[in-house]
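What you see is the complex with one protein chain gone and the rest in place.
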Amino acid sequence: MKTKKIINHGDNAVDEMLEGIALAHADLIRVSAASPRAIVAQHGPRTGKVGLVIGGGSGHEPTFVGFVGKGLADACAVGNVFASPPPDPILACVKEVSRGAGVLFMYGNYAGDVMNFDMAAEMAEMENIEVRTVLTTDDVASAPKNEIENRRGVAGNFFVFKAAGAAADELMSLDEVERVARHANSRTFTMGVALNPCSLPQTQRWNFDLPEGEMEVGMGIHGEPGVKREEVKPADEIVDEIMDQIFAEIPARQGDSVAVLVNGMGATPLMELYIMNRRVQARIGDAGLVTSGTWVGNYCTSLEMAGASVTLIHLDDELQRLIDRPCQCAMFRVG
Amino acid sequence: MKTKKIINHGDNAVDEMLEGIALAHADLIRVSAASPRAIVAQHGPRTGKVGLVIGGGSGHEPTFVGFVGKGLADACAVGNVFASPPPDPILACVKEVSRGAGVLFMYGNYAGDVMNFDMAAEMAEMENIEVRTVLTTDDVASAPKNEIENRRGVAGNFFVFKAAGAAADELMSLDEVERVARHANSRTFTMGVALNPCSLPQTQRWNFDLPEGEMEVGMGIHGEPGVKREEVKPADEIVDEIMDQIFAEIPARQGDSVAVLVNGMGATPLMELYIMNRRVQARIGDAGLVTSGTWVGNYCTSLEMAGASVTLIHLDDELQRLIDRPCQCAMFRVG
Amino acid sequence: MTGDDLKAMLLATAAAMDASKDQLCALDGEIGDADHGIAMSRGFGAIRTALDDLTGETPTGVFNAAARAFLNEVGASSGPLYATAFMRAAAILKGKETVGANEARDIVVSMADGIAKRGKAERGDKTMLDAWGPASEAIQRTTPQSVLEVFKTSAEAAKIGAEETVNMLAKKGRAARLGVRSLGHRDPGAVSAALILDAMAAHLEENS
Partner (left out) sequence: MTGDDLKAMLLATAAAMDASKDQLCALDGEIGDADHGIAMSRGFGAIRTALDDLTGETPTGVFNAAARAFLNEVGASSGPLYATAFMRAAAILKGKETVGANEARDIVVSMADGIAKRGKAERGDKTMLDAWGPASEAIQRTTPQSVLEVFKTSAEAAKIGAEETVNMLAKKGRAARLGVRSLGHRDPGAVSAALILDAMAAHLEENS
């Protein structure tokens, strides 16, 4: 069965999407003259500010490109669907945002992204631009606790990018922005479930098979299989399974604050996400924690995959301040 | 086949969703003490301000409840999925927002909503609260031009509510707010296509059948059949079919301004919506019009239906000012 | 038929609506939004809850409680329509302790009137009125000897009326936007109307 999509040709989907994005948000972002796959904030980069470059494959919108703007990322390198961008657009981003204070790369921990961003970093260094890298690794389902560095970056990017973007916007040094980014990442935990698969514009075939009544627990945001398959359970039980995993990671004490993201994977209605949030908040309260900041919606999607994830970031005063700091992006804003 | 949903029990889905919403957005909205189905803006209602009450069935989130907040709707009455709210929560909304300057009801033109809101209006009048009503009728596919009053209200609610909400926020009189609302509605036009059906939390069965390769043109936002069934066409052709219909309604002259909403029905990725926007903007340019304001995303959904609609509002100076006026809602903001 | 008997009849109808939920949703899916079965079963479920503690109430009291419960549970189109129907029935029975054949006829006629007034539909518009209307007319043409006969006659006429909606072009409700695409489908509200009257008649027959 061929899946249905509103596209022209699968091979052109990403480029045409970017044209549509540029037309919709010309006040906030622009396309780099050096590469059609490098999207730059209109009001982000400035002298003395660390340039924050994010990026990754397409198909997760509003991640990544939607988070470019004042107070968050300065530029985004855009890959094909579920494919890391090549070094060229990454390097174009670097040149657009480098203002002498160094550049920080932030992206999810995937082999393809690491290789391409590393190549771009090497090229930047040959041009005497200092580049640091922080990988996001928030997906608790993707590796055990003693192998955190092997975990995937998923919806928790949202908080980690936000914190680092705010730090850069406060004109912290490269050392400090890097420290904040690592700190935020180390306190951000996500787990998700998939109910129905996604399909690529170029294949229009389901990426994987999820039979009637079954869901995939801990799946990746590219439709990668998760840790197990289960029958679809009631919302509260799904949330409990996720929260148990997340709480096992957070060394939070009574009264500590967290911020919450209940994220839809693409085809799950807001209704279901808010039903999940009800239980998420109950569990946070039961654990003696305090929620300060809740986001519910499609922030990191997998094309038309059905499912959802929950992310908690364990706040401290600094992270709270950075998460609350205003930002204005094409598809997201705070303050 | 039973569709998959992250819910507990279908009968409780709406109430649990509202609990989740109230927990997520307590800074902006609250639940009326008089009815759990009446959601009120924290910072909206005030002396001398017309109270704007919107409402309708659930399942369209962020429409309607997401548009409650300062600068937009003062309260929202929430019905069951795809079902008008009963008079009780509507009356509760009226009492919450009535501050002596009268109350305006705005909702989509559906038999059930008209009967329930009219009953509530009668009850309000018995308590000496003046209530006016403006129905939205932006769906060009739902009746011919000479029967505009029979058309459905769909995603165009977004612009019509926004304009009226801004007018009320400017402390215009009831007469004036009503005039603005009718004016905005008369200049707002929407048409959509559905690629895959939705299913109700209580039935978990597809509401209608859309065979492989086919789409429904001009369908309603409750999965009501549209004007015809066609094979799924390339994005540009789909947009052209929609734009031809919309342009036939707009008596715009060269250089006139429009604002655009490319709206997803729930399961259609942002990628596809932006691909549509690319063509929408090209067509607007070809028609000699100017876009000032573009929104792309899931603003008026039909649960997990796949598909999209395009709305144009033909602006004048007043509408431009009102659409641009800041508002801050639970799931939407401007400025 | 006392108020308690009336209550029992409404409870039996509630059970019938539960049983018809899927069928009515499927019918509504063809030309509407697929929720009519939910509306009716939730609405009658609310009536069941409201009447649960109510014993020794007058027929008027029972219908008034049913009206309030249905309206606030359902909303939608069916909410105001049936709430108005029940309120009309409550009004017409005012002062009566029991329901005989004449009062039963008044119930059917006043419910049909209430639906017509609230919905402003005409016969032939492909709505529940195309079941309630024929029921009301049929019962006014005859001189029924018993409550059972009233509901049997009404149910038969409603059933035929509901079947005939298949050839009607919808002029009211959601399906009105479908034009000729509304042809070939029965109106879900008309079908549920016929099922309600049928459930009432069946209940009376079983308990007579």
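The letters A, B and C name the chains in turn, as written, and every chain counts its residues from 1.
Please note the rule applied: a contact is a pair of C-beta atoms (placed from the backbone, for glycine too) under 8 Å apart; a residue touches a chain by one contact, two chains touch by 3 or more.
Just so you know, these numbers come straight off a predicted model, no measurement behind them.
Engineer: From the touch rule at the top of the page, work out which displayed chains the omitted chain touches.
Structural biologist: Touch partners of the hidden chain, whole complex considered, are A.
Engineer: Who touches the missing chain here, A:Asn80, A:Asn157 or A:Gln281?
Structural biologist: Looking across A:Asn80, A:Asn157 or A:Gln281, the contact with the absent chain belongs to A:Asn80.
Engineer: For the chain that's not shown, point to the residue among A:Lys49, A:His183 or A:His222 touching it.
Structural biologist: Checking each option in A:Lys49, A:His183 or A:His222, the one touching the absent chain turns out to be A:His222.
Engineer: Among A:Gln42, A:Ser173, A:Gln202 or A:Gln320, exactly one should touch the missing chain; which is it?
Structural biologist: Here the residue in touch with the unshown chain is A:Gln202.
Engineer: For subunit A, which residues reach the chain that was dropped from this view?
Structural biologist: Residues of subunit A in contact with the hidden chain: 11, 57, 79-88, 110-112, 115-116, 119, 142-143, 150-152, 200, 202-203, 205-208, 220, 222-225, 227.
Here, only the chains that are shown with their structure count from here on.
Engineer: Provide the C-alpha centroid distance between subunit A and subunit B, rounded to the nearest whole angstrom.
Structural biologist: Inter-chain centre distance comes to 29 Å.
Engineer: For subunit A versus subunit C, what separation do you get between their C-alpha means, in angstrom?
Structural biologist: 53
Engineer: Which residues belonging to subunit C are in contact with no fewer than two other chains?
Structural biologist: Nothing qualifies.
Engineer: Taking each residue of subunit A in turn, which ones touch at least two of the other chains?
Structural biologist: none
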